[in-house]
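What follows is a structure written as structure tokens; I'll ask about it next.
Yeah, one chain of the complex is gone here, protein chain that is, but the others are all in their spots.
Every chain is named by a letter (A and B) in the order it is written, and numbering of its residues begins at 1.
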Amino acid sequence: MSGTDWRNLAISAALLGLAALLPVYGSPYWLTMGTTMAMFVVLATSWALFSGPTHYISLATAAFFGIGTFVTGLGFQSLPFWVLPPLAAIIGAVLAALVGLVTLRLSGVYFVIFTLGLAEMVRQVVTWVQNQTGHRGMYVLTSITEREIYWMLVGLGALVFLAGWLIGRSRLGFALRIIGNDETVAKHAGIDTALAKVALFMVPGAVAAATGAILAPRYIYIEPATAFAPLLSFQVVIMALLGGTGRLWGPIAGVIPFSLLWEAITRQAPNQTLLLLGIAFLVIVYLLPGGFVGLWDRFRRRFGGRS
Amino acid sequence: MFILITGLLLGGTYALIALGLNLQYGVARIMNLANGEMLVAGGFAAFWLYTAGQINPVAALIVIAPVAFVVNWLVYRFMLQPLVKRAKSRGALEVDSILATFGMSFAFVGIMTWAFGGGYFNYAFLAQPLEMFGSSYAQNRVVAFVLAVVIGGALWLWLTYSRVGLNLRAVAVNPASASLVGVDVRRASALAFALGGAVTATGGALVSMFFTLDASVGVLFTMKALIIIIMGGVGDIRGTIVAAVILGIAETAVARLVDPGLTLAAAYLLFLLVLLFKPAGLFGKARG
Partner (left out) sequence: MSRIVLQVRNVTKRFGGLVAVHDVSFDVTEHSVMGLIGPNGSGKSTMINMISGSFAPTAGSIRLEGHELAGKPAHKVARLGVGRTFQLVRLLPELSVLDNVIAGAAFGHRRRWGAEAKAHALTLIERLGLSAVMGMPVSALTYIDTKRVELARALAGDPEVLLLDEWLAGLNPTELGTGIALIRSLRDEGRTIILVEHVMDAIRSLCDRCVVMSSGTKIAEGTPAEVLSDPEVIRAYLGDDDA
């Protein structure tokens, strides 16, 4: 590990410590806001681990998240809570592997489309199953406080960053960057591209499911319509792309401003939230293709220093 | 039998909608996720012309189609062509066009909701039953089907036998080679995109006769159109039609025999099966 690595590690640890202190010093409003942001940081960063290097835009986040909430909804009465997020992670990973095996062999476009409908499809199936068995939504009544949820998210976030750092230095991470550049070259260089993609796709799948499991107590009432709402997928994509997927810390740079903006719009003009989503996508495509990270890189290159 | 015919009627109309997207993706290489919104716009225009102006939807097509053509042409020229120019690879263009059209679709829904409210709209036109093959079917569905066949057929003939149609098909197969033989690929793409939008809006006007639409339902239609063209093989008109009919019948069957709430899941299952066993589509050959 180089000097820069140690420095980055120290900075990250310090920031993590600061983040963990929020519930102690912040107001309840900021705790709620912070929990939402922490959720998005975890989701967006893990999303970017896969979709960043490969340029495969995954819209499946809501599907995995919803499944995670259902794991808690179904399991919290019979299992200790600390078991539920890891359990959800495993289920999410398996599902991601299945989805990946089917769709990642094909082009990126088919992948996007399939993930677009995945949440809807899972929702329809779960609703149908619920109708057949007579159960409707589930109440998740636990003694988990918002603070604890926040800290769990911060912990999960730390794991995601650690995983991202390790993957970035690993052969798998390198393979995925090559795949994202030119998949034909990747294949002819000896990379099993299908396997590499599936392996990495399991990470955001597992993380999103674990996140859903952690957040279920906050929602209190879990039902398919809200658990699998596609909106979550879109928000995650926008935040990650807005921040930029070129760096591990990129998505955070998108989460913070966008969450604040979203919060403001939801309060002032709640009918305009979809319009905001649309404008955000357009901004990303036309003005900020590399996100804020891309902007930062261009700025640094222009004003001296090596890139 | 009833399922078959209803499914066929539905599928025929779906085919028209999917043809629109097929032109946009197959020729212009734009995966237009705002396609469903163009359909809703067409439906809404028909609704408005019928309720406010007493113009029946079929006649309204004379207005709707050209307007949609112009709007789509403008969208391609000013919003999508810059992406085509700056895309370093076909994959990059696909990602960019997905995100951009996604943005447009949300913006569109947002504007529609804001301007017209989130309410549903439908109207009754030719809702009387028609007796055929022992069961009754809504006249409007039959009319929609007939028109879809006529318009689709005309489109197919034009694409197959006219010079411009040949150019479009050449671009769909291989833009680089097409430009080498003198086809203006940019103009052809713009034309295809605009034409595709017009066809979709026409489809929207037709389905508005028997579907209840609202500002947000576009995405469902986009997904169905996507599933159809992928199942049928991108750029393949015959495949699109067959896939559309299969989807129409499958949807109707599931809605009647199992549960209307599972139609999208059924469509997805079909999609999955095709992807697993024939990823280039039912008739597809791998594209170069």
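Quick notes on this one:
One rule holds in what follows: contacts are C-beta pairs under 8 Å (C-beta built on N, C-alpha and C of every residue); 3 or more make two chains touch, one makes a residue touch a chain.
From a predicted model like this one, the values you see are computed outputs, not experimental measurements.
In terms of the touch definition stated at the top, the absent chain reaches A within the entire complex.
Touching the missing chain, out of A:A189, A:A225 or A:L261, is residue A:A189. Screening A:F174, A:Y221, A:W249 or A:Y286 for touch with the missing chain picks out A:F174.
Interface residues of chain A facing the missing partner chain: 171, 174-175, 177-178, 180-182, 184-193.
Here is the rule we use: only the chains that are shown with their structure count from here on.
Annotation: 32 Å between the Cα-based centres of chain A and chain B. Remark: chain A residues 55, 57, 102-103, 105-110, 112-114, 116-118, 120-121, 124-125, 127-128, 131, 234, 241, 271-282, 284-286, 289 touch chain B in the complex. Those residues of chain B lying in contact with chain A across their complex are 31, 33, 82-83, 91-92, 94-96, 98-100, 102-111, 113-114, 118, 223, 226-227, 230, 259, 261-262, 264-265, 268, 271-272, 275-276, 279.
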